[in-house]
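For this view, one protein chain was removed and the others were kept in their places.
What follows is chain A.
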Amino acid sequence: MSSSRNFPDGRRREKAAPEKTNFAQTCNLVSRYIKEKGSLRDLNFEIGGKVESLEDLVSVKPAASASTTNVLPNKGKSAQPSSEKHTSLRSSIIIVEDDSNEASTSREETRKVAKNAQLTIFYSGKVLVFDDYSVDNIRELVSVAKKGSSKMSYGILSTNTLQQKPNPGSLREGLPPRPQAGNSLNICKEKINSTADRDVASTSISNEQLSTQSDANGSDLPIARRSSVHRFMEKRKERAVMRGPYQNQEQRPTSSSKGDQQFDLNT
């Protein structure tokens, strides 16, 4: 569900964890290719030709981004996408501002102002896609990125993305909204080390409002029992009451081995 996809360095891991399928990743790549080239037709390769899989078609683009441990060889020359759109800010961050994003949005969407477009961030082997990002937000993001990692904080990004970003869900009829705010947090997460994290936590929110030690609150909540088992327990009790003294109480001394013989069906 998350719009961040571990690619390409995550591919090997994906095999160990089949849950996030290669298929989904491949679809993501096809989508990006279509957006860039207009359609798959531009590939202009032959039926039954050299290209054998989607990965082959589109693996080039991630190759342009950082840390490529597992990029497949590029067989179809014509599949080489142009990389002019990639704006390298730092050695490992590439931001693509993509205007041709109509493809993935639904018909029923209410069209946003033309200034908004899809934002794709390549960072540390991950591709993060954000729908409908405004130019203003991009400027801010870029300026933040330029300032360098140490100054980034949850505060800055989360506020921006949370309060200024247009409604992410409205674009995707029937699909759960993408957790964009979370993803932007994800970006920072990879940039700052744990000590920085702590600084952030202490600066962006007032520490007094966070509990620093455990609190007895709620600790008298009894462990709940499944209602079906609970009902059974009550019924069992009724049966036992109806029968009088519970049989096991008297039976217990005779123990198991003897009991086993008693209900041997062969006798």
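As a convention for this text, a contact is a pair of C-beta atoms (placed from the backbone, for glycine too) under 8 Å apart; a residue touches a chain by one contact, two chains touch by 3 or more; residues count from 1.
Rule of thumb we're sticking to: contacts and distances are computed from a predicted model.
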Options "Putative exosome complex component RRP41", "Coronatine-insensitive 1", "superoxide dismutase" or "MIP18 family-like domain-containing protein": UniProt name of the undisplayed chain: "Coronatine-insensitive 1"
Hidden partner sits against chain A at residues 1-2, 4, 16-17, 19-28, 30-31, 34-35, 37-49, 51-54, 57, 100, 102-106, 108, 154, 158, 162, 167-170, 172-177, 179, 181-183, 185-186, 189, 197, 201, 205, 209-219, 221-234, 236, 239-240, 242-252, 255-256, 259-260, 262-265
